[in-house]
Structure formats: C-alpha cells, structure tokens
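Handing you this structure, nothing more for now.
One protein chain is absent from this view; the other protein chains keep their places.
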Amino acid sequence: MGYMLEGSTGAWEIVVGLEVHAQVISESKLFSGASATYGGAPNAHVSFIDAGFPGMLPVINRECVAQAVRTGLGLNAQINLHSRFDRKNYFYADLPNGYQISQFAHPIVGTGTVEIELQDGTIKHIGITRLHLEQDAGKSMHDQHPAKSVIDLNRAGVGLMEIVSEPDIRSPEEAGAYLRKIRQIVRYLGTCDGNMEEGSMRADVNVSVRKPGEEFRTRCEIKNVNSVRFVMHAVEAEAQRQIEVWESGGTVTQETRLYDPARGETRSMRSKEDAHDYRYFPEPDLLPLVLDENWVADLKAKLPELPDDKRKRFCAQYGITFYDAGVLTADQLTADFYETVAKNRDARLSCNWITGDFFAALNRKSATIETSPVSAAALGELIDLITDQTINGRIAKDVFEDMVETGKMPAAIVEEKGLRQVTDTGAIDAAVAAILAANPDKVAEYKSGKDKLFGFFVGQVMKAMQGKGNPALVNEVIKKQLS
Amino acid sequence: MSLTDLTIAEASAKLRAREISAVELTTAHNEAVAALNPRLNAYITTTPEQALEQAKAADASIAAGTATPLTGIPLAIKDLFCTEGVRTTAASKILDPFIPPYESTVTAQLKAAGAVFLGKANLDEFAMGSSNITSGYGPVENPWKRNGSDAKLVPGGSSGGSAAAVAARIAMGATGTDTGGSIRQPAAFTGLTGIKPTYGRCSRYGIIAFASSLDQAGPLARTTEDCAILLQAMSGFDPRDSTSAERHVPDFRAAISRGVKGRRIGIPAEYRMDGISAEIDALWQQGITWLRKAGAEIIDISLPHTKYGLPVYYIVAPAEASSNLARYDGVRFGARVDGEDLIDMYERTRAAGFGAEVKRRIMIGTYVLSAGYYDAYYLKAQKIRALILRDFTEAFGKVDAILTPATPSAAFGLGEKMDDPVTMYLNDVFTVPSNLAGIPAMSVPAGLSSEGLPLGLQIIGRHFDEETVFSVAAAIERAANFTTKPAIIAGAK
Partner (left out) sequence: MVLPAQKPKANLMSLDSAAIRRIAKLARIRVDDSEVATLQSELNAILGYVEQLNEVDVTGIEPLSGGAQMAMRLRDDAVTDGNIANQILANAPDRSDNFFAVPKVVE
C-alpha cells in the first residue's frame, strides 16, 4: 500500500502531476535578441518584439531549441523532429502581445521517463508526458505604488521549457523527489539553473484525490510554487482540503489556486472566469520547426553524463555505496570535485572525507563547492598525507580545520606545526609503558576482563603523544605490553 | 506636361539626365498635396519638410552618380507601415499618438533607394475594409467621378488613400498592403496598376499586422513598369521576418517587355458569376482577345472551390486579427481610456479606440477560435484553404497565368453597400483566393464602365513567378492603352 491520507470515510490516495516551468539558459530570448540574463535595470532587457509593438515579429533562437532537445534527451524522451508553435491568447498586464507563443498540439519533445529515489531506497519511475517551448511573461508588481501596478518586461520572452509529468506521483515525498530530480537533470545538462528562489524554475501542481481503485476525480491546479518544500506542503494541504470537500458531501470544482506558505493552505485565485478559453491556433508568424536528425544525434553525442549514469558509474568505478554515490552526484560540481580528489587516490577515503568533514565545513562556513575555502587539490594533498602515513586520521582532522580557516595547503601546515605522525616504535613503546605504569589499577581491571579499558589506554597514549602516534602501531604495542 | 503627370520611369530618367531636380519634383508634389488633400483626405499625415530633406539628399546622390531608379521619387506610404519618428496610426484612433521608434523593412529599403516620402496615406482601419470608409480619420474621396455626376465615390480599400493619391497625381507611386484584395481592388477602382506579390516576397517586419498569414506589402502605381520598379525595391529576404522567403529577387522590370507569345492563359469558369455586370464580363472577354492576339494560348480551367474563398477569408482573417489586435490595450503605446481596474481600462480603451468594423472582426475572430467552435470554423476553413491552393496548383500544371476580372463592379458611391457587412465583403470575391493560396496577383486598368469609371483585370501567377504576372499585365496594358485621367487631379484647372 502506498501513501494514504486517512479521512473520516476511509483511506484516500493522492494523485499528482507536476508542470515544471524551467527557464532556458541562453544568451538571448526565445524569439528576440534581447538579453535573457536574470536581473538588469527595469525594461533594459527588452526589445520591441518583447514589448509587443505594432509590426514586430518573432524569430526563433537555435540555442533555445537545442536546450529543449538536450533536456528531452535527459528525460529519456522522444524528440519530435517536427513540431509547431501555437498562440495561447489571454489578456494580462505582463503579457504584451495579448498572447503567449507556446506549443500546444505538436510539442518538440514527447513521452519520456524519470527515475526517482525515495527515502526508504525505493526506486520509482515517473512518466513524462511532454516538454514544450514557450515564452515567459514579464513581471507585474503591485506594491510599488499605492494606486498602480507597475510592469517590467525584462522576463517577457525569455525561453521556458514546460515539462509535464504524467499523473504518476502519489505522495508529497514523491513530488519533492521528482522536482529535485528534474532540477538535477537540467542543472547537469546546463539547460536551466533550477533556481527556484529567483523564479527560473517554477512548478504548477495538479492535485486530485481518490479512493483506491477509483478513476481519477477532478483536479485543481496550484500555480507558481517556487520551492520544493512548498510543493510538498501544497500537495498535502490541497489533498486534505479536497478530502474534506468530498467527505462533507460536496464536489471539488476544477479551479486554479495559489499556495499560501504563511497559512499553509491553498486559496482560489481571483477572477479568471474565462481564463481557460485560450483560443489556441497555429502561430502564423512562424513556420513549422523541423529538426535535422543529424543535428539531434550530434547534440546527443555531446550530452554531459547524466546524474543517474554518473551515480552508477561512481559505484562501479570507485567502489563506493549507492547512497554515497547519490550524495556525491547530487550536482555536477560536487561530482567533478570528487573525481578530481579521487583520481589516483583511495576512492573510498576521498568519499568519506568529502561527505563528512568537507561538507560539514562548507555548511559551517555557509559556503558552496564554488566558494569552498578548501580546493580539490588541497583536499587531495591531505589524503595523500594520510595514505603515505605522514599523518594519521586524527591529526588530519586538525589539519583540515586549519586548512578551512587559513586556506593553507596541508603539507605546509604539517611542517609548520610539526604534526608528522610518529611511527618510531621505540617512542611508542616508551609512551605506552609510561601510561601503563601510571595506571596500575586500570591495568589490573583490564586484565581481569574489563576490555573496554583498552580504549582508555589508547586515548591516554595518544594524548601523551599529542595525537601524533600511528594508531595501528599504538594499538599493537599496547596489546603486546598488556599481554 | 506637369511634373506630377510623369510616371516614375519618366521622372527617374529626367532626374538622372538632370533635366529636373528632385527638389523641384518634390516641391511640385508637396504643393499638389496641399491643394488636393483637404478634399480627398488621401493622407492622414503629410511630411512636406521631411520630403524636402529627402529630396535634397536625392539630388546629392544623383550628382554623385549613386542614384537608383527610385532616387528622388515622391511616394505615399500607407499608414500601416511603421515609419521611424513619423506618426503611424493604422487609421485607428487607438494609435492616434503612436510614433514608432523603428522603421519597417519595406520603407527602409525604399528610403535606402533614395525615395521621398510625402506622407502617410489613409486606409481602412487596420486594413479592414474595401472602401476606406472604416478609417478613423475620415473617408477618402475617389478622384474619379461618374459621367455627369458629382457624387463622391469610394476609392476602394483598404489601401484607399494610397490609390487616391497616385490616381490624383499627388504621389507618383504608393505602398499598399493586400490581405484580401486591398491593393488590387482600390487599384481597379482608381485606374491604377497594383500587385500583391507572393506571400513572403516582401518583409512584414514593421507592418502593422492584420492577418499574418495573408498580409503582403506591394506597390500601387500608374504603369506596370512603375509597379515593377517599386516592387523591386520593396522585395527581398529579411531575417527579422520568419515568414520571409529566402529567394532571389528577379528583375521584374525586365519582365515588362517579355510579351506573352506561347504563354498559356487560364480562364476559370467559376469566376463567371451571375450577378456580375455585363460590362465586366465584356471587358474580361476583351482581355482574352487581346492576349490571344499577342500570341497567348487561352485555356479554360476550373477552380472549383473559388466561391468558398470569401467565407474562408472571413473566418481566417478575423481569427488572426483578433489575436494580432490584442496588443492594443493602452498599456505600452497608443491611446488609453482610464478605468476602475485593469480589465475596465482594457475594455474602455478598446471600445473607444476601435471602429465598428474592427470590433466586428475581432469579435467574429474571437468567436471562431473559442472553445467548441475552433474545429467547426477555423480548422475547417484552413482545410478548405488547402483545397483552394490545390485548385491553383492543379491549374498551374496546365497554364502559366490566370486572367479574371479584378472586381465585381466599378467604384461605388460613399454610403452605398452599407446594408450589412457581408455586402461590403463581396467586393473581394475575385481577389481573396490568391491571398489564401499565397500566390502573386496583379490588377491592371483595362477599360471604362458605361459611367466612365475605370475597370480592372486581374492576372494571377504561380508562387514567386511575378515575372510572368508582370509580362501578362504589361501585354494587357499595351493593348488597353488606358490613358483616361480622373476628374480630380493635380494641376487641373
């Protein structure tokens, strides 16, 4: 049995489909030569085409098409060599033409599939219905002026990929996992930066509920949810709302809603009575989009390694766990960082250091891989020092902290602070003997069966040796002297 | 001969021979405009100072030996072409204050060729009409009059102002646009030649859109040669228009003298409609005789779906227009009427700014695209459109060009044909099919009606074969020897 919500009349299943709007990474916009970069002074990234001036015409950007194809390939989806643009007609202040150029009947990408992994390790496949290209709208702001709303068209016309999932999602967790997966794929491919806070990726969440075994019931659409967390909450909140409606004898009406994070609930969007009559028809200012097979094959050949493939390869190539491989391949930069460190080094040791101390340090310093105080080269050098026994693991941790604070290379720190590991058996013999001599009662207790005290002796010896004792040797000598 | 009576070809020769100067030529036209435009209302905006500046530059170009056939030639520009820094209204109150910050490709090319712009010619609002009476800036008077009558006649539309200006000799040539006949019909009503080229031949960048899959720019002039000169400069691939054809532009002017020996001319049975006047039919027969005498072979053909052209047009064109005109909302340009909220503002702005015909077409267009009606109307119309194209494709397997009347009647009076919208639409019955098929078609004056009004014949050709269209039209022109001038004309005493 999957995820269920308990209502007063029994268990309910949640049915979710996500429509993800991902802004295409490109220099210029989908149909105009204005900049597609985020930010910019108001209305600076706007051409007459974007502003819908009389007589202006759209001209399509090849790179946006390529990005859509790459993304489609990353979703294991069918690339449609023939596709077409349509006009979606409606009036809104941020839509200069009074229509959005989109793809309705013949999208550039068809069906595909995406693998998600849940907390408990289950793998599930979520179907992709389609991906199409369309224009983003401008931004209207309602709080800049008491009596007016103001409009900035910088975003109007930026390319969007709308990725539509099949209604295969059955829980808030799955919704979150799916969204994270899509984000990971587009970031890997460099087709979208997946930045939900800045709005370069948004999700419309379609939610309905049903009793297990039933046909689908009416769904509602929650628009423009801009974080994974909110998507998961919105699914839960909306499902609860719908269950209450059904159980109180009412009917869920199809409508568009917004998620209010402050209240943790969804609410109906105002107006838009006939907003759904978009009067789609083929865009007469554009010709059919026909892709050359060889061009698509070339894009496929040059596609970066996808996260799932990279994860499997890491397991096979580096002998690390599937879980760890998942952590390391969460994003491309981390994966690259790992491979740089692990190259010609102990792969598992590299993995442990990165997923452990390194990530902890980044967290502490509110840094990212890109702003990391410790470079891959530096970390690699640290691991070399451990591997060749120059320092032990305990000392290495201290050296690492020093690296984080000072940005210095580990070898230099070891020299400066004289942290070289002591492997001289004579010195260890002496240190062990001294500790055993100083703790006769504990020695006696140990010999009479209190095995746990072994750790105490190890700790004391290491303390006496300022941590520099080679742990393996220390253990060996203590064992010998206690026997 | 007064300067305003010259053809473009004649004027160009005189300019280059330094017999006249561009400044003289433009001054004569500025004066003619000032004298006659208050009556004819052919221009919405006149630009005499700018024209003089352009004329001076033209004289410099002529002196430097860099002149083209259009250098120094004064033209009227249909007020649907965006001209940078010069008010462009589409004859609509909703664009009354609009000053484009960019230039259309077609007018940019004409400017680059050294042409002089006398002003922005009047038209039916947003190019929707066949009489110029839907203009927000008043109707245009046809410089032609019925024998012994003072009644004001329409010049046709939508390029009514362009036609009236050229016919009255207050411009030497003009740009127009043709979506359902808007160059050819007014040309026929005013004794001019006018050609709608193949769809994609001229760029639509900067032309205020009416129906995107049908609109095409083209010239109106007093001779086929002048039309060829103008079309040459107006044509060409433009990367800023995705529907622009990447095709070499042939020498249209050279086609004028080519003749029609051995050419096969199709006469479509379906254009012989009951209800068309006998004299138009007679003129058509006359045209057939002329072409036969000039060595052409006359072949009967059938274009079975002809009669469906108009109803198809009156679904497709309004549908596209309803979407193209959605941008006129008072937000970024044009006139605005304030409202209580955004929607109220939209509704009041558009109600006040659009005239009745435009509103009708937007509403029809909105309806035929709306949920539940798309398949029955728009989709069906586009399928029948495919059949209309197929008719032409099959016909062009047997013939090289098609000859038909241009219009079902001569110019009618201001205030006539107003019973209902459909009566007005029937003016375009002969012209619309070639827009739907995207093929070139030209109107050439061939004779006079019994009331002394010009009547035109239409020549339709294959895609991108304007050359054959020009050669056939020129043959008719030579045979017809149409030299009658309208009653209202520059320099007339």
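Order of writing sets the labels: A and B. Residues in every chain begin at 1.
Just so it is clear, contacts are C-beta pairs under 8 Å (C-beta built on N, C-alpha and C of every residue); 3 or more make two chains touch, one makes a residue touch a chain.
From a predicted model like this one, the values you see are computed outputs, not experimental measurements.
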Among A:19, A:63, A:193 or A:336, the residue in touch with the chain that has been omitted: A:63
From A:287, A:333, A:360 or A:377, the answer for touching the chain not displayed is A:287
The missing chain sits against subunit B at residues 97-99, 101, 198-200, 213, 239, 242-243, 245-246, 269-270, 272-276, 305-308, 310-312, 314-315, 322, 326, 329-336, 338-348, 350-351, 354, 359-360, 362-364, 366-367, 370, 373, 376-377, 379-387, 389, 408, 419-423, 425-426, 429, 436-439, 463
Which residue numbers on subunit A touch the omitted chain? 26-28, 32-35, 41-51, 59-65, 91, 93, 140-142, 144-153, 258, 269-270, 274, 277, 279, 282, 284, 286-290
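Everything below uses one rule, namely that only the chains that are shown with their structure count from here on.
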For subunit A versus subunit B, what separation do you get between their C-alpha means, in angstrom? 58
For a test of understanding, state which residues of subunit B touch subunit A in their complex under the given definition. 81-82, 88, 90, 95, 98, 100-102, 104, 204-209, 211-213, 239-243, 319-320, 322-323, 326-327, 329, 331-333, 342-343, 346, 366, 369-371, 374, 378
Quick one: in the complex, what on subunit A touches subunit B? 48, 51-60, 87, 89, 91, 93, 96-99, 149, 151, 271, 276-277, 279-281, 284-287
